[in-house]
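These notes concern the structure reproduced below.
As you look at this complex, bear in mind that one protein chain is not there, while each of the others sits in place.
Letters A, B and C mark the chains as written, and numbering starts fresh at 1 in each.
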Amino acid sequence: MLETVLFFALALLAVTAAIGMIVHRSPVYSVLMLIITLFSIAGFYVLLNAPFVAAVHMIVYAGAIIVLFLFVVMLLDLRHESDRFTLTKFSRVLAFIAFLVFLGEAILLVKVAFIDGGLDIGLGGQVSQLGDTPSIGKLLFTAYLLPFEIASVLLLVAIIGAVILAKQNLKPSQ
Amino acid sequence: MTDLPLLSITIFLPAIGALLLLFLKDSMEQLQKMLALIVSALTFIVSLPLYFSFNSNTAAFQFEENYTWISAIGANYHVGIDGISLLMIMLTTFLGPLVVLSAWNAVHKSLKGFLISLLVLETGMLGVFASLDIFLFYIFWEAMLIPMYFVIGIWGGQRRVYAAVKFFIYTMVGSLLMMVAILFAYFYVGEQTGTYSFDYIHLRDFLMPVEIQKWLFLAFGLSFAIKVPMFPFHTWLPDAHVEAPTAGSVILAGVLLKMGTYGFLRFCLPMFPNATFIFAPLISILAVIGILYGAWVAMVQKDVKKLVAYSSVSHLGFVMLGIFSFTHQGMQGGLIQMVNHGLSTGALFLIVGMIYERRHTRMIEDFGGLARQIPIFTTFFMIVTLSSIGLPGLNGFVGEFLVLLGTFQTNVTLAVLATSGVIFAAVYMLWMFKRVMFGPITREENKRLTDLSKREVAVLVPIVVFIVWIGVYAQPFLGKMEKSVDSLLAQLKAKQTALVQPGNEIIGGGE
Amino acid sequence: MQDYIWLIPFFPLLGFLINGLLGKYLSEKVIGILGSAMVFLSFSTAVVLFFQLTQLDPENRLFINTLYTWMATGSFSADVAFRFDALSAVMVLVVTGVGFLIHVYSIGYMHGDRGFARFFSFLNLFTFAMLLLVLGNNFLIMFLGWEGVGLCSYLLIGFWYENPEYAYAGNKAFIVNRIGDFGFLIGIFMIFGYFGSLNFDTVLSAAGMQPEWVITTICLLLFVGATGKSAQIPLYVWLPDAMAGPTPVSALIHAATMVTAGVYMICRTSAMYVLSEVALSVVAIIGLLTALMAATIAITSKDIKKVLAYSTVSQLGYMFLAAGVGAFATAIFHLMTHAFFKALMFLAAGSVMHALSNETNIDKMGGLKNKIGTTYRTFWVGGLAISGILPFAGFFSKDEILWKAFSSPFGSTVFWAVGTLIAGLTAFYMWRMIYTVFYGESRVDKEVALHIHESPKVMTVPLIVLAALSTVGGLVNIPHYFPMFEHFLDPVFMKYINPAAFEASHGSFGLELTFAAISLVVAFTGIWLAKVMYVQRRELPDKIASSVKGLYTLLFNKYYVDELYDKIIVKPFVKVSDAFFYAFFDVKIIDGIVNGSAKIMDSIAGVLRRSHSGVVQFYALSLVVGAIALFGYLIFG
Partner (left out) sequence: MPIEYYLIVAAILFSIGVLGVLTRRNAIIVFLCIELMLNAVNLTLVAFSNHVQNLDGQVFVFFVMIVAAAEVAVGLALIVAIFRQKETVYVDEINLMKW
């Protein structure tokens, strides 16, 4: 019972924070809103027996990426944005329609869940396989060894890219 | 002597020449011209034994060479000639050196590229006439387009790009349709007979049901009709001719236009006989319209080259009429007319090119009274004009007479209408000749015109010799093609009756 | 000697090649002698062959000489073959004989002209083509000669090409001839269609078996060719303009030889013409009408050569009338005599023009009687011959035609009556010209009058010879007493015709004499009228002209035929093909479609291009829309 209460609370929190993020005038507050959303998602991971993923999630996302965002926002000292939404009214309307369509899909999923009796694609195996660190670690270094190594190369490339981009001494073109 | 692959040498010698040209530096223009001339002359000499040791009392393909090329799809390098393609090959190799000679000092902009395109073009054309494998035929057919596009597009007149693109797209649309038809035939016959091969004889001997024949005939026919050019598809010709350099126009008129008619003779008629008989009335009517329309429009042209271009439409209308008359005289007349047109219109373009080199204008009213100024030129121009009008004693008459004689036996009204074309031919050619050559000299520049140089005379004399020879003694040429035309006609008749038998089931493997 | 016939056409061909190619390097004398010698050589070969021919008995007087096969496809084969029988013998002798005299004459006439060599080479080429026409053993060789003479007349009419009218006249001649040849060609196709071969013997002998309508259409088609070449209605318009050529050309081509090709062709195919009543009557009627029309126009014409040109058209009408009534031999006889006196008169006119430095308007002449004596006397003889006065050639040939027009089964009194009237008109317009040119006071303008001189020997000798021929020529065929000429020719015509067709010719010998007398009387009245009007009372012609104003202007402007043709056929044709065919159809419709499709492609591309607006959101949006579409398909698809 606790689990469902917790789920709904986290869900509510995540959605409001997300809306707040895209609506808020000042970018700093948007970043903070995002952090809240990330917290709630971490909560979900725990609910879904994936403690290791939740931990890594908090470290990588909240810890590194968002900090980087904050850093960039501070660096470019973006103040209040006057008109935060895109100029053309036309694209805003279209964007809203897109939003509605995605919601439609969500509702559809609800239909599938409640009316048709849920997705029965999975094999209802025993709960024992918890997402704990040793089992994921074993998996990483056996079945997914190659992608793991490629990922490291990818990160290296990203680092070099960022450095090069930053080093260019670009003069502001009037 | 026959162990030497004579035909393949003739086909690829110009290409080899083009390769050699690549090694010469751009500055050595004189050397490039000499090499191109030697190579094309050599090709002509090599092709002579093809003519002389051609045994003219069998319709089978001679000098045949058949090597497997892409065995996976059953396409092999299968070349050979018979009565129909022999004269075309001789015409191509004969015009080769003359064209190079005519462009001696006409082209200055990247001469090497020009000569290479000419030689590659010659190989393409020879390939088309000699190939007996439809896949190979299609490759040469397309390969021929590219150099011609460059010749018009780079070395042409002011609106050359428009003309070149129009020429390319016109032909490309046609040949794409043909590609589809070739593939369809390939798979259909393959599926029916089990052996998938592009070999011409294999596809020709298989008798398809009439419905399929109709569609394939239309597809092949459209591509060839554009090339001929038949009446509604001819508008690319005047632009291409007006904008092409002299050498380009000569090759275009001399040989490229014959690809269409040759295509009909080699592919459409034997492979789809029943469809041919069904569409023959339509094509004959279009041919007659082409004759009259070409003549009438030529009458009002202001530009000499456009006039000659429209006269080509009219002349080739005769050829198509002859081919689709399905009589001995008509077909052989058509074939001879193809050679005649190559000679007389080729010579006409050479002549127009010569005055263009001197005056840099093609408008008729810029000339007038040249006869007194340049007498040698006038005699050549007179002879060639008379040959293109079809004056008896010269080559034009032999072709037109036989075509009309043949058509008269199948369709009197069309023959009468086509014969009136003979009058219009005289009208527009002589009217143009009068305005250009006779009358007082009206323009200052015309007074300083120089007569033909030795080189120019050397280009025109061989053509005039053949114009008179075919006109006076046409039998050797007619004899060469006699058997092949007989066998083609016999095949047509046999296949037509074969399919019409009751039950209409597909009788595979006709004679 | 049979296989030397090919020498006859070969000599002039040789002359053409030598003069044509090496003309520049030879002197005028050499060219002239060479040209004339060549024609003389073929004349002598013809004479030798002629005598050998007469050795044979009349039935099989025929030499055939086949050189090689010209072209053979399937069942059709045509070879270069020559035929020398009585008919072609006469024609060859006329062509080469008169031709030789004219060649000699031209040496004097063309003296000093820049294109001397070119003139002689073309003259030889013409003789070669005419001999081919006359000697050909099948329709194709005849057609080869037929178009060859058409070409030479084009070259020679437009000989002085600097003058645009002359070049235009040359063009007009060739194109009108070509229209005639169009009919001839279709006739040849029909002949091959129905007879399977083109050579004369097979075709003419098989003529009987074909249905009536086939024979009639073939004859009419061949007659269309004849009207084109021999300048009959409706295709005669080119002959008067052909006077633009030098006078020897007019003499040789447009009087003696080329224009008679039509008559020769009809006589050669007489076996076919006899079989179709319709064709014969068409030939006769057209001949008669042309003769009448041309005679009327000649009365009012002011140009000396134009008068002679219309007189030629009229005399040709006579010949066609003769052929039309089945009197083929008489037609050929008149052809021969006409060649003599018409060539004589053209050459004489040439020497008159030569004397008056090329003045052709007879109003500017007069009183030349004693200044150029020989020309006057020969012209006088020619005038008598053409008017048909007794001893002269014209009497016998024209009278014979009038008699045959009456007596022959195909003829009728109307033919005879109109024919006699025309004979009178001929006498009148011919002597009108002679009197205006040679009698009365001299209206020659001053500086021209200074150097009026008689033409040199080389011109007057041919005149004299021709004058002699015009007088003697007629005696060759005096009816009843000495019809040697007809006997000589008849076997050729009778060979394929069954004599039954000719029994019905009626009329006794007495009647024939009376008709001869009548035609003499008519001729004298014509001359007397001309003398009265143009010598004694000069004001009469203007008075009469003003009284019948309308008719006079109509005749003077040649019935406005030229303008009519121009307006009905030529102008609209050019305009239509320019405005409708080229400008509208070719450029607008077909090019329109082609360029149109290119423009459509271009405009579509233009629209698509705008979508790359550079706004990132737009790209993202299209991405999302794509995704949605995909989901929609997956879910509902």
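Keep this in mind: contacts are C-beta pairs under 8 Å (C-beta built on N, C-alpha and C of every residue); 3 or more make two chains touch, one makes a residue touch a chain.
Here the structure is a predicted model, which is why all the values come from computation and not from measurement.
Undergrad: For the chain that does not appear here, which of the shown chains does it touch in the whole complex?
TA: When the entire complex is considered, the left-out chain reaches A, C.
Undergrad: Name every residue on subunit C in touch with the hidden partner chain.
TA: Interface residues of subunit C facing the absent chain: 609-610, 612-617, 620-621, 624.
Undergrad: On subunit A, what residues meet the omitted chain?
TA: Listed in rising order, the touching residues are 3-4, 7, 11, 14-15, 18-19, 21-22, 27, 30-31, 34, 37-38, 41, 44-45, 47-50, 52-53, 56-57, 60-61, 64-65, 68-69, 72-73, 75-76, 78, 81, 83-88, 91-92, 94-96, 98-99, 102-103, 105-106, 109-110, 112-114, 118-119, 121-127, 129, 131, 135-136, 139-140, 143-144, 147, 151, 154-155, 157-159, 161-162, 165-166, 168, 170-173.
Quick note on the criterion: only the chains that are shown with their structure count from here on.
Undergrad: Can you tell me which chain is nearest the middle of the complex, judged by mean CA position?
TA: B
Undergrad: If you average the Cα atoms of subunit A and of subunit B to get two centres, how far apart are those centres in Å?
TA: 71
Undergrad: Give the residues of subunit A touching no fewer than two other chains, as numbers and ranges.
TA: Not one residue of subunit A touches more than one other chain, so the list is empty.
Undergrad: Multi-chain contacts in subunit C: which residues touch at least two other chains?
TA: none
Undergrad: Tell me, which parts of subunit C touch subunit A in their complex?
TA: By the definition above, subunit C touches subunit A via 615, 617-618, 621, 624-625, 628, 631, 635.
Undergrad: Would you tell me which residues of subunit B are touching subunit C in their complex?
TA: Where subunit B meets subunit C, its residues are 166, 170, 232, 234-236, 293, 296-297, 299-301, 327-329, 332-333, 369, 371-372, 386, 391-393, 397-398, 401-402, 404-405, 408-409, 415-416, 419-420, 422-423, 426-427, 430-431, 434, 437-440, 472-475, 478-479, 482, 485-486.
Undergrad: Spell out the residues on subunit C that touch subunit B in their complex, using ranges where they run on.
TA: 68-76, 140, 143-144, 146-148, 151, 154, 158, 161-164, 167-168, 170-171, 174-175, 178-179, 181-182, 185-186, 189-190, 192-193, 573-574, 576-578, 581-582, 586, 590-591, 594
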